[in-house]
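Below: one structure, written as C-alpha cells.
A single protein chain has been removed from this complex, and every other one stays in its place.
We just call them A and B in the order they show up, numbering each chain from 1.
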Amino acid sequence: MSTSIRRWVTSWSVFDREYTIEQKETLLGYGLILPSILLVGASLIYPVAYNVYLSFTEVPLDPTESPEWVGLANYEALLTDPEFWQAAQNTLVFTFFSDVGATALGLGVALLFRNKFRGDGVMRGLVLLPYIAPLIAVAFTWRWLLQPTYGIVPHLLQDVLGIYSPGENIRQTMEMVIIFDTWRYFPFAFLLILARVRSIPEELYEAAKIDGAGRFARFKDITLPELKFVLAAVFLLRWIWNFNVFTDVWLFVGNNVPILGTFVYVKGFNTIPPNQGFAAAVANLMVIALFALVLVYVRYILDW
Amino acid sequence: MARTDDSTGEVSTSIEGAAGERIRLDSVTKHFDDLIAVDEISLEVEPGELLVLLGPSGCGKTTTLRMIAGLETVTDGSIRIGSEDVTQTLPQNRDISMVFQSYALYPHKTVRGNLAFPLGKTDLTTEEKEQKIEEVAEMLEITDLLEKDPDQLSGGQRQRVAVGRTIIREPRVFLLDEPLSNLDAELRVQTRAQLHSLQRRLGTTTVYVTHDQEEALSIADRVVIMNDGRIEQVGTPEEVYTEPDNEFVAEFLGEPSINFLDVGEGGLFGGEVSLGEIGIDVPRETARIGVRPEDAFVAGKQPSDGRFTDPVTFELDVIEPLGHTYEATLERNGRRFALQSPDLEGEPGDPVEIQFDAETILAFDGDGRRL
Partner (left out) sequence: MILKLITSATEALGGLSRRFRRQSIEAPLWERALFYLTLGVVGFVSVFPFYYMGVTSLVPESWLYSRVPQAIPALADLTLENYEALFGAESVPFVQYFLNSLFIGTVSAALGLAFSIFGAYSFARLEYPGRWVFSRGVLVNYMFAGILLVIPIFQIIVWAKLVNTRLGIIVTHFIFVIPLGLYLLGNYFRSVPREIEEAGLMDGYSRLEVIVRITLPMSKPAIVATYMYAFLLSWNEYLYASVILRDQSLYTLPIGIEQLQYAFQNVWGDVMAASVVTTIPVLLIFLYLQKYLVEGLSFGNMD
C-alpha cells in the first residue's frame, strides 16, 4: 500500500501535469464517494463530537442564544438523579432479557424451519410480519391488546387465567415491554440464523445418526457449534439496537417504564423547560457505555 | 449498402479496417502486490498483422493484452500505438476494441443495441449508423438475430455479436481474449477460419490471446510464446514450430508433444545407442534431443526422400487407433516415446523399430536451449 502511495505521489511532477491512470481512477473514486462521506460524516462524527460539547453546557430555550458552559454540572446532576439510575437499571434488564428472548425464539423458529416443508414460503412471510410491519402500527396494536379496561389480553390473564390481580396495569410493566420487544425482533434473529442453519451439511447429521447420537446430542454437538458465530453476531446486533432503543418503548408505554432512551427524550424534549445539555450528557454516557460493552463483547466472546 | 460480387461471392462493404497501426511494448512490467505477472516484455506488432500471444494459463498473456487495452495499469514500461504513447491514456480513449472471453454482451440491449452502442461515440448520422449495423450483421451472418436479446442466443451467435461489436467502430487495433475457448470443438475450427479471413479482409492490427497452440499456429502471422511473464520466443508459426528456441517452446507446440531423449556417454539410453552410429549429427554439447511424434517412422515405412536414422528399437506399450493414423506410446529403458504413424501394427509388448527423420531432430543443451 505504501509503495503505491509513494509512487502515486512522486509521479506528480510540477512541470508535467499528466496524470497516471491510477491517479485518474483515484480522483474519480473520491469524487463519487466524497459527497456521501461528507454527509454521513457530518451526520455522525460531527454530531457525536457536538454531543460531547453540549453535554458540558446548558442549552437555552432561545435558539439564537448560544449554550452556556457549565462544566461537569450536568454529569453531577445525572449521576445523583435516582431517575437516571432507575432508567439505567431498566435498560440493562430490558436489553439483556429481550436480547436473549429474541435470539432464543429466533433460534427455535429457525430450527423449526430447517427443512423445507409445504407452505414454507407462506409461513415464513407470516413469521416475518412482526418485524416488517410499521412500528407505530404494532406498538399501538399491542397497546390496545393490553388496554387495562377493554383489552383482550388483560381479560384473559386476569379474569380467565388468574395471573395478575385485577386492576393492575399489565401493559406498563417491564415484562410486557420485554415480551413486546422479543415478539417484534425475533424474526430478525430467525432470518439470520435460518440462513446459517440451512447451510449445515446434511452429512454431519447422518454421520451422527449412524454413530447413534440422539436428537439432543446432535443439537448440542453439531448444530450449536455451527451456529456459534451467527448466534453471537445476532446477540451483539440486538444488544446494540436494544440498548439504544427509543421509539419501540416510547410508543408502547411512553415514559412509564423508563429506559435510558426515553429518559433522554423526555429530558430533552418533553419536559418544560427542556434540558438538552443534561440529555446530551446522558446520551454521551450511553455512547461510552455501549462502546465499552461492545469492545468487551467482541474481544472476549467473538474470539473464542 | 453491402454489395455482393456475384463472381467471387465477396461482399464489399463500407466497413474497412482502419489502416494498420504499429503497436510497441517497451519493457512492460506488471506487478500485482508481490506477484510479477509480466516481466519486462518488449514487443512490436507490425501494422496489419495478426499477432498471437500463446502460452499456458498464468503466463501473463491476458494481462499483457489487458495492458494494451488499458484495463490494467502498467507498473513499468511504456505502450505505444502508432506514434502515440498510450501508457497513461484511459482505455476509452485509445481507439481500440476488444472481444472478451465471456463475450460480455450488454444483457439489457438487443443485438442491434449491442452493435449500435460503440457507434454512439462516433460522429455518424443515424442513417450511417443503421447502415453500418446492417453491414456488420451481414458480414457475420447475424442479420436475423438483430432484434433478439443476448440471452436468447447460442454461444456461437453471441460470439459473433461480440466480434461485430468490436469491428463496427473500425478502431485501429483489435484485441481478442481467447474468443473461441467457450465454443465447442467443431464450432471452434469453423469460427477460427472466419475470424482469420475477417482480419485479413479488414487489415487491422490484431493481438489475439489463446492457450490453444493449434489455434495459434493456424491463424497467426506471428506467434509470441510466453511463459511465467516472459517471452520465450517470437516468430512465424513455421519458425517457432520447426526452430524452437528452447525446450519449453518445443514442448508447448505440437500435439502430441515432442519427445525428449537424454543424450549421455555419446548416445541415447545411457550410451546404448550411439548417436553417430545411427546417423544423428548433433553438436557435442547436446544434452537432449527432441523428436516429434510425426517425425518418427516405422522401420522401412519412412518417406522416400529425406534423410533418416537407422532403426532404434522400442517396446510397444499402448496403441490407439485414431481413424487415419495410430498414436502409440513406446517404451525403452523406462523412457516413453510418443509415435504417430499410420503404419503401426502390433500388440503391447511387441518390439517396434523406429527411424527418426534426421533433418528435423532438435538438439538442446543442458539449459534447454536449442543448439
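By definition in this document, contacts are C-beta pairs under 8 Å (C-beta built on N, C-alpha and C of every residue); 3 or more make two chains touch, one makes a residue touch a chain.
All values derive from a computational prediction rather than experimental measurement.
Visitor: In the whole complex, not just what's shown, which of A:Thr103, A:Thr223 or A:Gln276 touches the removed chain?
Guide: A:Gln276
Visitor: Which of B:Lys132, B:Arg169 or B:Arg222 sits in contact with the chain that's absent?
Guide: B:Arg169
Visitor: Just the residue numbers, please: which parts of chain A touch the chain that's not shown?
Guide: Counting over the whole complex, chain A touches the hidden chain at residues 1, 5, 22, 25-26, 28-30, 32-33, 35-37, 39-40, 42-44, 46-48, 50-51, 54, 59, 63, 109, 112, 117-119, 123, 125-130, 132-138, 140-142, 144-145, 147, 150-152, 155, 183, 187-188, 191-192, 194-195, 233, 237, 240-241, 244-247, 250-251, 261, 264-265, 268-269, 276, 279-280, 283, 286-287, 290, 294.
Visitor: To test your reading of the contact rule: which positions on chain B touch the chain that is missing from view?
Guide: 69-71, 90-93, 95-98, 100-102, 104-108, 117-118, 120-121, 165, 169, 175
Here, only the chains that are shown with their structure count from here on.
Visitor: Per the contact definition, I'd like the list of chain A residues that touch chain B in the complex.
Guide: Touch list, chain A to chain B: 18-22, 24.
Visitor: Per the contact definition, I'd like the list of chain B residues that touch chain A in the complex.
Guide: Listed in rising order, the residues of chain B that touch chain A are 70, 73, 88-90.
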